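In what follows, a single structure is set out as structure tokens and then discussed.
A single protein chain has been removed from this complex, and every other one stays in its place.
This part shows subunit A:
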Amino acid sequence: MSAILRPFVRRDKRTVLLADCQSFYASVEKAANPSIRNKPVVVAGDPKRRSGIILAACPTAKAYGVTTAESLRDAVKKCPELVVALPRMRHYIDMSIHITRILESYTELVEPFSIDEQFADVTNSLARFGCNPIELATHIQMRILQETGIYTRIGIAENKILAKIACDIFAKKDPEGGLHEITRDNISDLWSHELNKMFGIGTRTMMHLHKIGIRNIGDLAATPLETLKRKMRVLLGRNADIWSEVLWRTANGIDDSPVNPDAFDTQKGIGRQTTLPVDYHTAEDIHVVLLELSALICERSRKKHYQGAVVSVGVQGADFDKPTGFSRQMKLDVPTNLTREVYAAAKQVFEKHWNGLPVRKVWVQLGSLISDEAVQLTLFDDRHRHLVLEQTMDGIRDAYGPTAVFFGSSASRSAQLTNIARKIGGHLK
């Protein structure tokens, strides 16, 4: 017997929207401060340091040539009257969830994809509202603008991948309505576009595809899957088959992924990341940050009564156009929420996979979570004593602040604890 949902009716063809907030952080700042509404506004990592980078630039600033991820120094040269706002990450998260709520008033099937992009499956809403996809998207767009001051561009299609492509390649370039629907009748409009415009294709993948004679999305869509796999195997080895199929399906708009409203109904992992103020070059310096991140996620795990069996670690270099670093994980023998155990695993993963190149971003995550009610006893170890010690530290931090007590290495030159406590995702809260 298959599960049956009522009163909702399954339809053969879905209607999926991807709503993307234009210049999200900058738009939130403009909405909050009407006096800067018509001015060139950027949100920049650290305005006090001229080397800080632009996190978001409004369309007015972009018209001066200001771009996301360039240095504030360069941006001000292009636009001396630039208004620079400090990031307020907590507020941006709240605004993003406000938009989730607006979308949920149209359909229960809403899935955030990032802080400024959300999928909504409106298949059953169309009949309820008695309108077509473009009319519904227009209504949603106007309502989000009215309630938040944020302009959204909306891609519409029969599945998520095409909705994402409709938004990225067409709706974002549409100066009129910021809406675009891809159907089977107009999907060929996509094929003349360059490969790097397609979701999932970065510089490196595009170079690989160029090497095998694939120049645009149409070439990719028209290449038989088996031929693509065979040619990509020569370049990528054993990972080629899966990756080739992902690319081929995307170019042909084939996707049966559900819009999953339950994507965030349980905690799958607890993690933290930080962007370092400068490149770190030595393992000793990076170990300090790994310990600080391990301590933070273990504290959070204990408070939520979880322990985890998998530790994931990642590092990234400063140049996002030439990505360096890794993201790897290891399984623990015993689930834990003890800092020293998570840190030991994180350090081990880091030492195994770091290639010595400079590091600007570091993250650690504890996954495969289970309840901490069942604590596994291990021989020759004093886990309970360490747990009591860490719980005592948690209590002190609750009473006196997140930096009231810390491990000794956080007093060192490379420590980031104070910085991390003030930030979300490497940017000010």
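The rule we apply is simple: a contact is a pair of C-beta atoms (placed from the backbone, for glycine too) under 8 Å apart; a residue touches a chain by one contact, two chains touch by 3 or more; residues count from 1.
The rule is simple: contacts and distances are computed from a predicted model.
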Omitted chain, identified by the protein name its UniProt record gives, among "DEAD/DEAH box helicase", "Dimethylamine:corrinoid methyltransferase", "ABC transporter permease" or "YolD-like protein": "YolD-like protein"
Hidden partner chain, touching residue among A:P133, A:G155, A:G178 or A:G271: A:G271
Candidate in contact with the missing chain, chosen from A:P59, A:P258, A:P358 or A:P402: A:P258
Residue ranges of subunit A at the interface with the undisplayed chain: 1-8, 89-90, 93-94, 96-97, 100, 108, 111-115, 119, 160-161, 199-200, 242, 245-246, 249, 255, 257-258, 260, 262-267, 270-273, 306, 365, 369-371, 424-425
